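Let's look at subunit A:
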Amino acid sequence: MGQDSDKASKTTNGKLDKTNNVNQAQPPARPPSAPSPVTKPAPTTTSAVTKKEAEPPALEKGIIDTLVKEFGNKINAVYARPLRIKIVVEPKDISAVAIFLRDSMGFDHAESVAGTDYPKDNQIEVIYHLGSYGTRELEGHIMALTTRTSRDEARLPSLINVFRSVEYHERETYEMLGVYFEGHPRNERFLLPEDWADIPPLRREFRIKGR
Partner candidate 1 sequence: MASYPQEFRFGNFVASIIWLVFWILLIVTLVVLPLIFVILFYVPLPLADGEVLTPYLFLSMVVDPTRTLPILQFLMQTDLFRVAVFPGFTYAALIAAVTIFVERKFLAKMQLRVGPLYAGKIEGILQLIADGLKLVSKEIIVPSGADKPIFWAAPIAFVASAAAVTALIPVAPGWVVADLDVGIIAMFAIFGFFPLIELLFSWASNSKYPFIGGLRALHQLIAFEIPFILSALSVVLLAGTLNLTGIAEAQQPYWYILFLPISAFVFYISALAEVERVPFDLPEAESEIVAGWLTETSGMIYGLIQLGTYIKLYALSALFVVLFLGGWAGPQVFPQELGPPGEKTPLIQLLTLEGIYNPVTANSIFWFTLKTFGMIMLMLLPRGINPRIRIDILLHTGWYKLIVLSFINIFIALALVYGGILGPQGILTSG
Partner candidate 2 sequence: MNRRLAEANGSKIDEAVSTGMQVIKEYSPDDDRLMTLSVGPQHPGSGHFRFTIKVDGDYIVYCDPDPGYVHRGEEKMCEYRNFIQNIPHLERPVIHDSANITYSYSLAVEQLVGIEVPRRGQFIRALTSELDRQVYTLYWLAIYGIFLGHSTMFMWPTGDRELFIDLLDALTGARVTHAFNIPGGVRNDIPEGFKQKALRHIAYYEKRLEEYEDIFYNNPLLRQRTEGVGILTREDAIKLGVTGSVLRASAVPFDVRKAEPYDIYNEIDFKVQYMRTGDCFARAYVPFLDMKESCHIMRQLLDKMPSSGEVRAKLQPNPKGPAGEAYRRVESGRGALGYYIVSDGTPRPYRVKMSVGSFRNMLALPHLLVGAKLADMPSIYWALNYWPVEADR
């Protein structure tokens, strides 16, 4: 198992590039500090009317204000729609923010951990969707806690000591994208076969013929 992780981290350094063509998809232009230009309707209805980004609703605005008050400019709120909030933090601050969200704001578990590869920015974005089972007002809310790391040297602190439920999700992100989570007890392959000796599959480093 140790060898697997070594091999995977070698490939993330870009030394073994399988093909020359990077996938031509356009990642959304989203540097961490700019607010999102997205104008989307509220998630509870599926209205086709695209309106300008409305004022964030009161509860979400309150959450963002509390976070900004606590952490200052380390928090970048990307959007705050009804029931969905997305914030971006630096990798070094993510543990502190997560602990604050868990203890003071009431988000008690992580529903999912997703990694997205943005080769255009040369970054990998890891997004933690946090939910709340215990707090009544936050029942339907999902807080998307995001951080970005470089594609070449993808290391992030693990949130396993904050939210126990990220254990298998982070392990899967490790094997699928090559992001090493420091502090996670087992950065090993999970869903892939035992004899997988190739690049992490969800990276956009190859093109599939005919598609």
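Rule of thumb we're sticking to: a contact is a pair of C-beta atoms (placed from the backbone, for glycine too) under 8 Å apart; a residue touches a chain by one contact, two chains touch by 3 or more; residues count from 1.
Selection rule: all candidates are chains of the complex that A comes from, given by their letters.
Just so it is clear, the structure is predicted and the values come from calculations on it, not from any experiment.
**Q** Which candidate, 1 or 2, sits against subunit A in this complex?
**A** Subunit A touches candidate 2; the others do not touch it here.
**Q** In their shared complex, at which residues does subunit A touch candidate 2?
**A** Those residues of subunit A that touch candidate 2 are 23, 25-29, 36, 38-41, 43-44, 46-48, 50, 83-84, 108-112, 114, 116-117, 127, 129, 133-134, 139-140, 142, 144, 163-165, 167-169, 190-193, 201-202, 208, 211.
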